[in-house]
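A single protein chain has been removed from this complex, and every other one stays in its place.
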Amino acid sequence: MARAAIQRRLTWRVARVAEVVDETPRVRSLALSVPDWPGHRAGQHVDVRLTAEDGYVAERSYSIASAPDDGERLMLTVERIDDGEVSPYLTEELQPGDPVELRGPIGGYFAWTVDDGGPLLLVAGGSGVCPLMAMIRHRAARASMVPARLLYSSRTLDDVIYRDELDRDGGDGSGLEVVHTLTRGHPPGWTGRSRRIDAEMLAELAWPPERRPLAYVCGPTPLVESVASALVALGHDPDRVRTERFGPTGN
Amino acid sequence: MRIISRGFRGRRDRTEGGRLPPGQYLVRDFPVLSAGPTPRTKLTDWSFSITGEVDEPKTWTWEQFRSLPTETLTRDIHCVTKWSKLDTAWEGVSVDTLLEGVETAAEYVMAFSDGDYTTNLPLEDLTGGRAWVAFAYDGAPLEPQHGGPARLLVPHLYLWKSAKWVRGLRLMNDDEPGFWETYGYHMYGDPWREQRYSGD
Partner (left out) sequence: MDETELRLDGNAVAGILQEMFVPELTAARGRCVGCGEVGEMGAQHLYMYPHAPGAVLRCRFCEGVLAVMVRGGGRVRMALHGLVWLEVPQPAAPA
């Protein structure tokens, strides 16, 4: 990534909604075209700003779900929080062609590039999969063979975001494994896991601490807190356990 | 140039126009906003003190504090984050009661709390039946996330002045900035004059 781009002062840009894609009943992806997008690293986010007619402003952060390797196309994936202020607007009101203000890319801490290596342990709850998807897509775009595992907790099978893409990627022989766990019921014949992510599950699925995996944990704050402390308790180096708390976003 | 987000209103309810200070909107839930982790002080370790520019400092244990006369009150509260909540029902000890018999020439107060939070107020705004140390909300003990076991309640100022987890009042001759005031919040914080930031 060009350093000059990172050095630039953060400014608000006007993006256009190019396309909307319903991922699950509660989650919609927004493909945005952002003129002069300076590029980003997988895991970074943008701030989105909405302005009402009377000048009232609300700002929220959304992870970039698309790989850095996609040019001026930027994909955000938003989960609707029913009593929320911004997410219902983004998932229900915003239409192709509409402008939306954003600034970014933001954040260097929760970011991964293939050069950072692995093994890569990705742990997600709900929409927390978004920045991790950018990492998975970036890894694939670069044909990286860094061993990677995604442990992904959803409420039900219907709530799994990017399900088809993950099914494909998980079996592509590149060394990516995808493990789902469902917390609120599962379909008949479900052979995957069906409970909240706990220490036992992490002990089984995370690489042993001696392999020094690089862990990225993302989702609702309570899930991130419990997974991060469990990983540290299992002996993982706290400096290699990176977290992105989304706040009280359900799940 | 600002781009208007067509059809975006925000989660705002201005229906009670007359009772809402400028820029505020109505909420029905009770938002939680904290500058740090919620302190969990045991009632046996809790005390409330009046210190600083006084002839004789005063201290109450929880038991002593709870044996003081109490008042119930219903007030509108206004947060600098732009939400207001109408007709909130509290029970507490009036600051007038706590200051009874205190001799002082001080004109300002620093309220201090568990978790090292502080906020400054003119002494005048804490007296004359305008401020309480509240220990119950809506008929139940005040929950920790809302400032329990006890918080200062000064409903005529923005809510950051109503210090959660309050442990005492330090009387001062000169005004000094508290936690948020140091970083640019207004020294007084009158919602009706929209005094959010220093210079407003």
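A and B label the chains in the order they appear, each numbered from 1.
Just so it is clear, contacts are C-beta pairs under 8 Å (C-beta built on N, C-alpha and C of every residue); 3 or more make two chains touch, one makes a residue touch a chain.
Since the structure is predicted, the reported quantities are computational estimates derived from the model, not experimental observations.
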Omitted chain's touching partners, listed by label: A, B
Sole residue of B:112, B:165 or B:185 that reaches the chain not shown, by the stated touch rule: B:185
Options A:77, A:127 or A:243, residue touching the unrepresented chain: A:243
In chain A, positions touching the absent partner: 3, 6-7, 9, 59-61, 106-111, 239, 242-243
Contact set of chain B toward the excluded chain (per top definition): 31, 33-37, 80-81, 116, 180, 182-185, 196-200
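Operating definition for what follows: only the chains that are shown with their structure count from here on.
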Of chain B, residues touching chain A in the complex: 2-12
Complex contact set, residues of chain A against chain B: 14, 50-53, 55-56, 58, 83-85, 89, 93, 98-101
